[in-house]
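The complex is shown incomplete by one protein chain, all other protein chains being positioned as in the whole.
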Amino acid sequence: MTAPFEPRILVFACNWCSYAGADMAGVSRFQMPPNCRVVRVMCSARVKPEQILAALTRGIDAVVVLGCHPGDCHYTEGNYHTRRRALVLDALLATLGVEKERFQVRWISAAEGAKFAAAIREVIEAVRDLGPNPLGRSHGTQAS
Amino acid sequence: MGKVRVGVFVCHCGSNIGGTVRVPEVVEYARTLPSVRYAEHNLYTCSDAGLTSIKKKIAEHGLTRVVVASCTPRTHEALFRHACEEAGLNRYLFEFVNLREHCSWIHMREPDAATAKAKDLVRMGVAKAALLVPLEAARAKVTPVSLVIGGGAAGLAAAGSLSRQGFQVHLVERADMLGGLTAGLWRLLPGDRPAAEVVGALTKEVTTSGNVQIHLRSTIEDVSGFIGAFKVRLATPDGFAELEVGTIIVATGARELEPLGLYRWRELDGVMTQLELERELVAGRTRYGDAVFINCAGSREPGRTYCGRLCCAVAIKNARYLKELDPDARVTVLQRDVMAFGAEFEGEYRRAMEAGVRFVRYSPSLLPEVVGDASVKAVRVHHDLMGRDIEIPAQVVVLTTPLASHAEAGDLSRMLKVPLDADGFFLEAHMKLRPVEFATDGVFVAGAARFPADIREAVSQGIAAAAKAAAPMHAGEVIVEATTARTDPLACSGCGGCEAVCPFGAVTVEKDAKGRPVSSVNAVVCKGCGACAAACPQGAVQQQGFTEQQILEMVESLAFGREEAP
Amino acid sequence: MERRLREIARELLARPGTLCFLGWEALPNGRGTRPVEIRGADRADLLVWNRTCHANLAAYLPRFRGSQGSVGIAVKGCDARALSELVRARQIERERLFVVGVPCAGLAGPDGASLALRCHGCRYPEGFVYDATLGPMVAPDLPPRPVEDPNIDAMTPDERRRWFEEELGRCIRCDACRKACYGCFCPECVFEASRPRWISRRDTVAEKLFYHAVRAYHLAGRCVGCDECGRACPAGVRLDVLNRALARHVEELFAFAGAGVIEGAVPPLLAFTPDDPEPYPGGEP
Partner (left out) sequence: MTARYLDGARLAEACAVLGRNLDVFAPVLGRPGDAPRLERLPAAGTVTIAPRKPLLPLKSLFLPDCEVILTFRRRGNETVVTERPPVERDRVVLGALPCDVAALALVDRVMLQDPPDPSWRERRARTAIIALACTGEDEGCCCASVGVDPLRPKGADALLSPAGDGWLIEGATDKGERIVDALDGVLRKPTAVEIEAARVLISSSRKDSPLAGCERAWADAWDTAPWQDLAARCLGCGVCAALCPTCHCFEIQDERRGNDGVRLRAWDTCAAKQYARMASGENPRSRLETRLRQRFLHKLSYSAERYGSIACVGCGRCAAHCPGSTGIEEVARLLARAEADHG
């Protein structure tokens, strides 16, 4: 009898909006499943698709990138770059047959704690249904 | 960068964290992590006791990196960095792990899972901490001289304020006189004060103060440099001038929209704009006869969707003047809806109606029509309330057009590397939090250059911009973000991706001694967003404090670092 | 055409300040061609042009970074696109190049007779400025690309993933693909760097997938479909399938004309417009 599958999900959040939104969720005590780990970056545009591909091929079950609403970027246009990169990465992952739930982008402002919580719950539900990330099956460090 | 000896301080935050996460267990776990030399837990790490303990343990255990696992960096990072600094550790050798907002508070009913997650988060934090390097924030001298572009109300107010504070100001005006749009006006609301007086008062200050150098009939040719040290090339009647300024205030104002092709303007005698009317009033014309004002001429329609904000008040004001000049004349204002905001304008609205000005509502689907052959005879309009067309006899038709952006704003926005909005007005860094600043440091905006503003707004924005500009000039230097980007010239191919995505023009690609293109980052201009680092396929551009290696290490410590095999 | 090519090269090489001319020469065994760098007008007669001139000579241009003197080069349509992207990326100065446009009516497939797969539906770079041509540079009337084999669009995501895992699993990690690619001009490839070590040397499907996915991403909007990577791959991995799919997506997403098609045009990943497609929650205006 093995334990039910619990996905490990990596979340990149921009310092100015989404990380603050996550804080807001905490301050508001919105409860959510403990599958996500948030990594703070100054701007969602710092997130490099290579990092996302690395996470996925290293067996992380899903990656979420959170940024300010388009037009609200603290650095004026960072999240527009994030969006383009994400669109291309979407296309790449879709081509490779990776389920779209394994890479998601959400725009969440500093005030949207509830939205952050909701987004995280959605992602976790969706990935739980998908099961473990197949790309991680043969990643490079287990003593095999 | 010396030995890596990480100290981990896990905070109970009273029961905020400790009530859910089994903190002692997390500390035990932290002790098993590579490069961790010391770990402890505190009831409140941010308390004096906690901070003292951090400093003490840095010394006792020769810690070279500090990880605090408590609340959010957004509120407490500065505090802990300061503590590290006091213990002689570079402030950037500190890493924050959020166990409260991001763990205990959102998993209150799952102590086991929350504790496991806390271990993951601490492990990730330690992984990054081990790779931190000392950083120094760049400093730049600020020349205590300001450039104010535009000699209208906003510009004059800004220049005046700066000169009062003892700063040198270059005030650049492309016309041959100061005052901008205001100079051409008749009287101003509220209070019917002659515009000339207001302009005079604003002008007097800058002309009499020894600190303001006024450049009339001059335009900006080129701007280079950055906050503290801008180089500005000025085209003046007596040739070019090079200015060196520390800050720049954009107060270029706006223009009255010319209603070309609207309501037979420039086709029939007697059709004029508000500005043309006021100029006549200034010139002393007193006879007008029946007059019809048409509001929203050329605004709030496809192509120019915004509301001019001030135009209603202007129409109300001038309609009343005409009525007062000739009480027998029939003065009608055709409006879509009257935006007479604030107590004063609402009062003016009532005052005009009491003076006998008629307000008739028309709908944008049935625009009024100006009747006449050589000169205006009447205006035909569909009366919204009566539901039928009426014809209003008139000798004069005054078109209320909105303020529109200057065509030249585009050039200036390119020179200053600051954005314009869809209507060609300058776009501030944040409409609520940074209303008179641009995202580009050292450049500010005031008045109608941003959006149609009345004189009160223009003046207060001018003073606000002056205050913002004065801050770095008073300090004499700016200390900028240390987590800026940096290029490794040996690894760089010079492809220019970084340059293309930088919103601040901080990255430039130029040829090196060998003639190879190489990118370099101006640390003073860089705001540390990291967009360039993400655009570099090779990783030649790195964002300090968020390097590829640091982020990948966190990812891998999540993917592979667990006790149990994933 | 061949004669004209040689004449142009000879004339160019005779000029002072000309470094070399990049073209194709016949293989010793007479079967096919290979790249040649001609130095000295007397050797211009080595140059050939025929349906087997597969090599994308633009791939050699970044080598001239930081050197002096002008370089002559013969380009097919696809090569011209690569060339103009290299110029855009500052890897070579356009002024230093003498670009000879070669009217290509499609290259030979493996059997020598058929049309090479990659040439189907080929379009010439619109608005590319040649310094000389061997004839009118007009779009050849080539048959559209046959239904892809494999037709990944017809596969379910799971089938696609399995197909790619198997296909990319054939990779032997020799890195020939990137070294043959015109667009891989980084002084040190990110996969060679050790800080951080992006990729493990271990022989696992996940590593291979990561390598090829990242390469495809780096070339998104820059790949000109010359398929030199595929030609260089000793294991016969169908790299073109991934590259083509991504190129198509990028062109559709951003109404992009294609890498290097418009001289000086910035690749989609280095630009944006506020009204880009917005599929992500929270982005609705």
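A, B and C are the chain letters, set down in written order, and residue numbers restart from 1 in every chain.
Definition applied: a contact is a pair of C-beta atoms (placed from the backbone, for glycine too) under 8 Å apart; a residue touches a chain by one contact, two chains touch by 3 or more.
Everything numeric in this text was worked out from a predicted model, so none of it was measured.
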item: Option touching the unshown chain, where C:34, C:120 or C:162 are the choices; value: C:34
item: Touching the absent chain when the full complex is considered, from C:9, C:44, C:59 or C:119; value: C:59
item: Options C:108, C:232 or C:271, residue touching the unrepresented chain; value: C:232
item: Contact with the hidden chain (one of C:15, C:145, C:170 or C:195); value: C:170
item: Contact set of chain B toward the excluded chain (per top definition); value: 31-34, 36, 127, 490, 556-562
item: Residues belonging to chain C that touch the chain removed from view; value: 20, 27-29, 32, 34-37, 55, 59-60, 170, 172-176, 179-180, 188, 192, 197, 200-203, 228, 231-232, 234-236
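Just so we're on the same page, only the chains that are shown with their structure count from here on.
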item: Euclidean distance of C-alpha centroids - chain A vs chain C, Å; value: 33
item: Residue numbers of chain C (touch at least two other chains); value: 190, 198, 269, 271
item: Chain B residues counted as touching two or more neighbouring chains; value: 501, 535, 548, 552
item: Contact set on chain A toward chain B in their complex; value: 8, 10, 15, 19-20, 22-23, 25-27, 29-34, 37-43, 45-49, 51, 54-55, 58-60, 74-78, 81, 85, 117, 136, 139, 141-142
item: Residues of chain C defined as touching chain A within the complex; value: 152, 155-164, 190, 198, 200, 202, 204-207, 209-210, 213-214, 216-217, 220-221, 242, 245-246, 249-250, 253-254, 268-269, 271-274, 276-283
item: In the complex, chain B residues that touch chain A; value: 72-74, 98, 100-103, 105-110, 113-114, 116-117, 120-121, 124, 419, 429, 439, 483, 501, 503-504, 527-531, 533-535, 543, 546, 548, 551-552, 554-556, 558-560, 565-566
